[in-house]
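This structure is in structure tokens; I'll ask about it shortly.
Note that one protein chain is taken out, while the other chains of the complex remain in position.
Moving on, here comes subunit A:
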Amino acid sequence: MAENERIPTVVADNAHIIYKVHSSASPGSGSPLASFKRMVTSAKASNVVEVHAVKGVSFTAYRGEAIGLIGSNGSGKSTLLRAVAGLLPCARGAIYAAGQPSLLGVNAALMNELPGARNVELGCLAMGMSPAEVKEKKDGIIEFSGINERGDFASLPMRTYSSGMAARLKFSIAAAKQHDVLLIDEALATGDAKFRRRSEARVRELRADAGTVFLVSHSEQSIRDTCDRSIWLESGEIRADGPTDEVMREYEAYMRK
């Protein structure tokens, strides 16, 4: 059977994600007296707003697929990725995943006080590599990130890096390991054109090694180049799910309106 070759890695079954936001909008509720009263009576805070970010999303992702997530700002793309990574609970429904999905976001900081090279070691160990493996891969990771192209940045603390350099280093660390599911949230957007090409090539390699890659990006080109399938989210619901070309066409028509 042909179906035998399609092994699912992520299954979302009617997933709803609701998160609570503490807003200080309503006057009076932020006073010490009001918060003390809430603590005593354990009443629900009046200034908690519930955001229904993802509303009943279902899809199945298979091994070797790269899936682009597109949609306008605030459509729930990042929230969905965080739920796949297990960082947000589903209010209803469920998301099943193979292994432990890794989420790569722009603000996924490592240790800012430490030099880039130490961050590489630490990050690799945190992904479960052995010290010998780390030693072997370290130079390759730093080279791939290209942070040493403008002098010896690997020995400088990460807080001195530009946002693009930090993002490149983080991607290089995460991409050094084979992941069952890799979630990339705009992490490549800050890199320059040269690094983007290199990272897109790496994403294709990861796919070829039977991993699944999810990519959130506002760069149509990078989705077209790396993803064969796309999911279009709008206000927390799936508007389209299919080959990138078709979904992109619909999406572009919608955005032009």
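Note that in this section contacts are C-beta pairs under 8 Å (C-beta built on N, C-alpha and C of every residue); 3 or more make two chains touch, one makes a residue touch a chain; residues count from 1.
Methods note: contacts and distances are computed from a predicted model.
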- line: Omitted chain per UniProt, picking from "Cobalt transporter", "Transport permease protein", "Predicted Zn-dependent protease or its inactivated homolog" or "NADH dehydrogenase subunit M", is "Transport permease protein"
Residue touching the undisplayed chain, where the options are A:H52, A:R118 or A:R204: A:R118
Residue of A:I7, A:V49, A:A201 or A:M255 touching the missing chain in the full complex: A:I7
Statement: Given A:K137, A:K170 or A:R202, the residue that touches the chain left out of view is A:K170
Query: Touching the missing chain, which residues of subunit A?
result: 1, 3, 7-14, 19, 58, 60, 82-89, 94-98, 100-105, 107-111, 113-114, 118, 121-123, 125-128, 130-131, 170, 174
